[in-house]
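Missing here: one protein chain of the complex. Every other protein chain is in place.
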Amino acid sequence: MKGKINNIIENVGLPRIIIFFFLVLLFALAPIVGISLSISINDVIVRFGMNGILVLSLVPMVKSGCGLNFGLQLGIIAGLLGAVISIEMEATGFAGFFMAIGIAIFFAVILGFLYGALLNKIKGDEMVVATYIGFSSVSFMCIMWLILPFKSPNMIWPYGGTGLRTTISNQGYWFHILTDFLQIKIGNHIAFPTGTILFFIFLVFLVWAFFRTKTGTAIVAVGSNPEYAKSCGVNVDKMRIISVILSTTIAAIGIIVYEESFGFIQLYMAPLYMAFPAIAALLLGGASVGKASIKNVIIGAFLFQGILTMTPSVINNIIMSDMSESIRIVLSNGMIVYALTRTMRERS
Amino acid sequence: MKQQNLTKTLNPAVQFLINYAVPIIFSILVAIAIPLSGLPGDYLVREIMTRLTRNSFIILSLLIPVMAGMGMNFSIVLGAMAGEIGLIFITDWQIVGISGMLLAMLISTPLAILLGYFGGIVLNRAKGREMVTGFMLAFLMNGIYQLVVLYGMGNIIPISNSDILLPREYGIRNAIDLVGVRGALDKLISLKVGGLLIPVVTLLVIAALCMFIIWFKKTMLGQEIRSVGQDNNVAKISGINVGNTRVLSIIISTVLACYGQIIFLQNIGTMNTYNSHEQVGVFAIAALLVGGASVKKATVPNVFVGVILFHTMFIVSPRAGKALIGQAQLGEYFRVFVSYGVIAFSLALYAWRARVEKENDRRKAMVLKREILQSTNPAGGE
Partner (left out) sequence: MISITLVVALILIGIFLYTTGKEHKILIDNKNFKVGEVAYNTNATYKIWIDNQEIGLLEEDERGVAMVAGASHKIVIEEMKDKVLTGEKYEKKFKLKTNERATINIPAMINDINEWIDKIN
């Protein structure tokens, strides 16, 4: 019996177990400190829907052996472009939402292709370079947001006249377009975001189906054993680029879903560190640098958003102080550091 | 087949261009930006002088991990944090002047050693991805630093000077005025040279560190570190404890970074408790890479060339951006873009070159093998 428990701890990893029990503890404490459990669970579900697709976007690149996508920002930028262009065109409702997605996919494919080609030249060192590609592209876009010729009065600085604002509200366009879709209201405070969850499940299904196609299995082969894949006649480089394009595209869609739920489009430096929470969530769900599955996405996103939602409210009520931000930093980055140091053991 | 000849048999001029691509491109950018910005020459010289004395020490701390083959040590941030904690304490105890600065160094050293040890062990468990891990480790420690300084100090850790505490009675303020130690090292002996105030002692300290690094390379420990950096397996066979040597190199780097951050802060005179160390890693590494260093090789000249080029760009960007496109804000973003872009470009370039060389070596080995087989089997065939 003890051996079995040790085995589970070895496989799942002590930090994950600790975080799981921590979350259970938080849920247990919630009613005691006066926080409504049902509202909390609803909050967690809403945030899960908001962030889930971004976490999902990491999976293709892990499967193809490109590692964790520290350059997630490229996909986010594609999504941002889609969002602001659709607002510039005054498109509202579902039309606006899908137009944003369409434009985003267009940019994502281009960016993903370039990004993938670059990653192919530096196989083995992708993660550090990706981080800085992500950072430099966000800073580059800062310049672009200022000088691109956008005219919509909802988006540009009121008195200066040129350049987009830092935060743009999408209310009146496609705010909550998914969240309110088929929304299930329970009582005064609970609003289950059916639309968002349905959309997430839809994308999950697409990804799952994709990896059952010939291309999908080729990508997985490239990731687990590139030499063998090459000898089977698979074009390793092409498969990697496809996986990068896929990841970037899903991320682009992901940020738009995030925005429809959040209510704001955040430009300039906001996306700078957005890769890290997504990566931490994926790792929390059981993935590693070389292996990731949809199961990891769902478990990880749920656990991560659970911690993010519950920690501030519960701990603030207990200790009367707002440590949540620092705790979140320690948790998410600690998870990533842990995962990075585990790799060696898995290989041997 | 085309890549085979890329780096090995090109003529030396092109090879020089590729090896030093980053500083060359950067120099061109700076050369264009300086006249654009319209800033006067003597102002620039004065500013560069200040930045050299302020930043060189901490950038020098990056050199030893490169020797040990651990790449760019993003976790020097840990050392910076240790230094800042030391400064918080001496400000609390109201110790001033050079004594204050030295005391800060003294009490933060054990903390820096501890953090360096921790960092070294973590990096050892992440062989092959030290840079990403170091990068994430810096973020992690930032969170822990926040927990300690924003919540622990004044609470569990006794702080008596209420000037530096937040109004709520615990947690350190966002910015601490280091008036006691401002210029402590710089003003010890200063020379006035044509309108320029030169902090003699600081320069001597920097020179001493440079000489220490050069001397260190020749010591036995230095040789061990270099051999670990060149090839782990060869080093292990010669009896060197690879793991310990790597940890030691990180400890040394962290302690140096701790002192470097204290020197940096005594020059500025104010400490942004939660922000001062954030950009330290990125800017120091960017400067080093701009100076021509690479993941596998970094020398003392790289540090100084890097500081001059990188910080000149830093200073002229806002004005140049304004002149070019009409918005000073652009210069700010351009500066950030350049810092990150330089690192991305250098690292990518280096990784690409390393891969190409590995391919070359592999092909050469295969060709050799074939030749040997053929010479021992003149009848031909495999």
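Chains here go by letter, A and B, matching the order in which they are written, and residues are numbered from 1 within each.
Basically, a contact is a pair of C-beta atoms (placed from the backbone, for glycine too) under 8 Å apart; a residue touches a chain by one contact, two chains touch by 3 or more.
What you see is a predicted model; the values in this text were computed from it and never measured.
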Among the chains presented, those that the missing one touches: B
Residue touching the undisplayed chain, where the options are B:L52, B:I95, B:I240 or B:A354: B:I95
Candidate in contact with the missing chain, chosen from B:I24, B:L44, B:I107 or B:I121: B:I107
Residues of chain B in contact with the chain not shown: 90, 93-100, 102-103, 106-107, 180
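As a convention for this text, only the chains that are shown with their structure count from here on.
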Distance from the mean Cα position of chain B to that of chain A, given in whole angstrom: 31
Interfacial residue positions of chain B with respect to chain A in the complex: 122, 125-129, 131-133, 135-137, 139-140, 142-144, 146-147, 150-151, 325, 327, 329-330, 333-334, 336-337, 340-341, 343-344, 347-348, 351-352, 354-355
Touching residues (chain side chain A, partner chain B) in the complex: 70, 118, 121-125, 127-129, 131-133, 135-136, 139-140, 142-143, 146-147, 162-163, 276, 289, 321, 323, 325-330, 333-334, 336-337, 340-344
